[in-house]
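Dumping the structure here so I can ask a few things about it.
A single protein chain has been removed from this complex, and every other one stays in its place.
Showing chain A:
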Amino acid sequence: MRSGDLILQTMSKVVFFIIILFSIHLFFEGHYRPGGGFVGGLMTSGAIILLLLAYDIKTVKKIIPFDFKWLIAVGLFISVVTAGGSLLFNVPFFTHVHDYFNIPLLGKTSLHTAALFDLGVFFVVVGVTLTIIQTIGESE
């Protein structure tokens, strides 16, 4: 395959940020509207796959310089800590709490520990998808 299509590379630079922003948007509105960690993670990995298509694997490794298998581990760790942390407060496993906080710029915001669990799902989905794609792509 001929690489180095200037139109595709320039456009993917612009479109990458739109997709990433939209995936973060999907991730954060998952509690009240359709969205959440799974779709957000898939869309983030879709944005990175777009970079993989426009450039080659070495360039993307230079842009994102860590192993995606670590993302799976970090995501699982976050999820387990979120779920197991409830045991420290003498409530059943997986009990979530939420409360309202006054954040300087955002005003009164409800923060929920389910968002942390969703962050773990997000990391695992990104890690698994990109590991699969990279493993298939690198094998000659």
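One rule holds in what follows: a residue touches a chain if its C-beta (ideal position, glycine included) is under 8 Å from a C-beta of that chain, and two chains touch if they have at least 3 such contacts; residues count from 1.
Definition applied: contacts and distances are computed from a predicted model.
Trainee: Can you work out the missing subunit's protein name as recorded in UniProt? Choose among "Monovalent cation/H(+) antiporter subunit G", "Light-independent protochlorophyllide reductase subunit N", "Pyruvate dehydrogenase E1 component subunit alpha" or "Energy-coupling factor transporter transmembrane protein EcfT".
Mentor: The chain we cannot see is, by its UniProt record, "Monovalent cation/H(+) antiporter subunit G".
Trainee: One chain isn't shown here. Among A:Leu8, A:Ala83 or A:Ala114, which residue touches it?
Mentor: A:Leu8
Trainee: Residues on chain A that touch the omitted chain in the whole complex?
Mentor: The list for chain A reads 2, 5, 7-8, 11, 14-15, 18, 22, 25.
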